[in-house]
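Worksheet: one structure, shown below.
Entry: chain A
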Amino acid sequence: MATQTAPAPITRARVISSSRRTLITAILLGLLAIALPFIPPFTGQDYQRYLVVAALVAAEAVAFDFTGGYIDIVNFGFAAFVGLGAYTSALLAVDLGITPWIGMFLGAIVSGFLGLLTGMLTLRLRGIYAAVMAWFIGLALMGLARNLVDVTRGMLGLNVPRLLETSDNLPYYYIILAMLFLTLIVLSLIIRSRFGLAFRAIGQNVQAARASGINPTRFLVINFTVSCAFAGLFGGFYAHYYGILTPDVMAMVHTIEVLTVAYIGGRGSLWGAAIIAFPLTIGVELMRTSLANLPGLHLIFYGVLLMLVMIYQPGGLAGLLRRAGAWLDSRKPTQVKAEA
Partner candidate 1 sequence: MTAATNLRQVPLLRRYLTFTWITLGLAAVILVLSAFNSPSLLVNTLVSGGMWAMMAGGLALVFGVMNIPNFAHGELFMLGSLTASLVYGPIRELTLSSKSDVLKWLGPFPGILVACAVGFVAGIILEGSVFRQLRKRSRESWVMNTFLLTAGVSVIMQNTDMLVFGNFPRGISRYWDFKPINILGVTLAVDRLMVFVIAMVVIAAFALFLQKTRTGRAMRAVSMDETGAQMAGISLNGVYRLTLGLSSALAALAGASLLWLLPATPTVGQAPLLVAWYVVILAGLGNVQGAIIGGFLVAMIQQFTAYYVSLDWVDVVPTAFIILVLLFKPSGLFGSEVKGVWEQ
Partner candidate 2 sequence: MTFKGQDITKLPPHLISQLGIGYVSESLNLFPAMSIYENLLVGAHTVKDKAKVKSQMDLVFELFPRLLERRDQLAGTMSGGERKMLAIGRGMMPAPTLMLVDEPSLGLAPIPTLATFDALKQLSARGTTILLVEQNVNTTLRIVDRAYVLEQGAVALEGTGEQLLHDSHVQEAYLGV
């Protein structure tokens, strides 16, 4: 677990200093993300498209980490919940003419509702049941999207109105970036509330959490629902960004991409996934375009990276940075600490 490397005695002063440093780092990174499209090579449309994909994957990975990293349940149907939100929003726009700006949130509600049902069915069991059932439900959803050709046009793909009239990638980048920031803020606030404490307690030891008066199932279901709702929201963006929607959005490969980013970023940190998503996704997109004659190579790369991190660096990037932070703290005692 990522949390095992916490520095031994945490004084109040050190918490203040390191949380201030985290805040400053976060703001700097946020500014960097905002400025990125103006820094070469990201000024071109190709690279800006990579940026949109990266920010989307980042947002998805953050939502994924909210369950995977805190309550220790891997949502193997994550892509299907993304796809459900995408199809909901797209169909509302195509059939009823509802604007995507509202449709995306309705998609989030539908995905969240299915997450609620899945959670209520499986989360009272051992975590592995939830993971596998989410996978089954994902496959069933993908089957529906394929077979209900009258509604979804199946593998032919559904033409979806885009969010904006423009074909420029830049505005889309800022929309998804804003969504990413919002997700990070909302989910961090939940994690800092009493909910977050319960999530961590349950993720580490269900029995102990139950003994201290927490009803694990309720918290697990809340967590799972929230994560699925965010997945649905990003699905809406996906649909209205690409403008075409096929059942492949729900494919397992997509879940694997997201979970790899989340775990390499560091489970149970939220921001680790957001940071690592950018270099990783852009690198993989470059690899995919430059080595088009070797299809699937980027997936092998993802798989190897995931396994190496899981075995040798279970804390991921966040764990490394935390350790570096602790090392900095021990090297340079701050003024505040001296007072304490």
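Picked so that all candidates are chains of the complex that A comes from, given by their letters.
Rule of thumb we're sticking to: contacts are C-beta pairs under 8 Å (C-beta built on N, C-alpha and C of every residue); 3 or more make two chains touch, one makes a residue touch a chain; residues count from 1.
Bear in mind that the values here come from a model prediction, so they are computed numbers and not experimental data.
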{"item": "Direct contact with chain A in this complex, candidates 1 or 2", "value": "1"}
{"item": "Contacting residues of chain A [partner candidate 1, same complex]", "value": "1, 68, 72-74, 76, 121-122, 124-129, 131-133, 135-137, 139-140, 143-144, 146-147, 203, 253, 256, 259-260, 263, 294-297, 299-300, 302-304, 306-307, 310-312, 314"}
